[in-house]
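Please find one structure pasted underneath; my questions will follow.
What follows is chain A.
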Amino acid sequence: MNFGVVFLLTFLIVCAASVAMTKNLLAAVLIQMGYSTIMSVIWLVLESPDLAITEAAVGAGVTGILFFVTLRRIGLIGGKGGRKK
Partner candidate 1 sequence: MGSNLFFNYFEATAVIVFGIGFTILFLDRNLIKKVIGFNFMDSAIFLFLASNGYISGRVSPIFEDGVTAAEHYINPVPAGLVLTGIVVSVSVTAFLLALVVRLYLRYHTLEMDEIVALSRKEADE
Partner candidate 2 sequence: MNLVQNFPFFCIMLYLAGGVTCCVLTPKASRAVCIGLNLLVTALMAAALAFTVRSGESYVYLMGHFPAPWGNEIRIGPLETLMGTAFPLVMTLTLLGGMDHIFEDVEEDKINLYFTVVNLLMVSMLALVLTNDIFTGYVFVEINTIASCALVMLKYKSGKALVATTRYLIMSLLGSGLFLIGIIILYNITGHLLMEPMREKIHELYLSGNYAFPLTVTVGLFAVGLSLKSALWPFSAWLPDAHASATAASSGILSGLVIKSYMILLLKIFYRVLGMEVVLSTGVLNVLFVFGIGAMLFGSLHALQERDIKRMLAYSSVAQAGYIFAGFGLGTAEGVLAGCIQILVHAVTKPMLFSAAGGFMTVSGGSRQFSDLHGAGRRDILSGIAFTVGALSMIGIPLFAGFATKLVLTRASLATAGWKCVAALSAIVLSTVLNALYYIPAVALLFDKREAVHISGVKAQPSAVYVLSLTVFMALNFFVGLRSSLLTCILEAGLNVFS
């Protein structure tokens, strides 16, 4: 059992639990993007570079963009309203 790997895996659980507890949506989205980035490192640990490149492009990139555009569209971030709370 490798200490670094255990650290990465713990990070995943912490991310998931903190999203369950946070009320701030922007924070939740940011945590989700961090989770995806860590996930793509874990794919490298598991010797799957295909997945790492896809996860980095999709999980942290496109999905994150979609979440941000959604939050902007409904006025929770950006624009004159400022972010909620």
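As a working rule, contacts are C-beta pairs under 8 Å (C-beta built on N, C-alpha and C of every residue); 3 or more make two chains touch, one makes a residue touch a chain; residues count from 1.
How were these candidates chosen? In short, all candidates are chains of the complex that A comes from, given by their letters.
On a predicted model such as this, the values are computed, not experimentally measured, just so you know.
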{"item": "Pick from 1 or 2, the complex member that touches chain A", "value": "1"}
{"item": "Residues of chain A touching candidate 1 in the complex", "value": "1, 5-6, 9-10, 12-13, 15-17, 19-20, 25, 28-29, 32, 35-36, 39, 42-43, 46-51, 54-55, 58-59, 62-63, 66-67, 70-71, 73-74"}
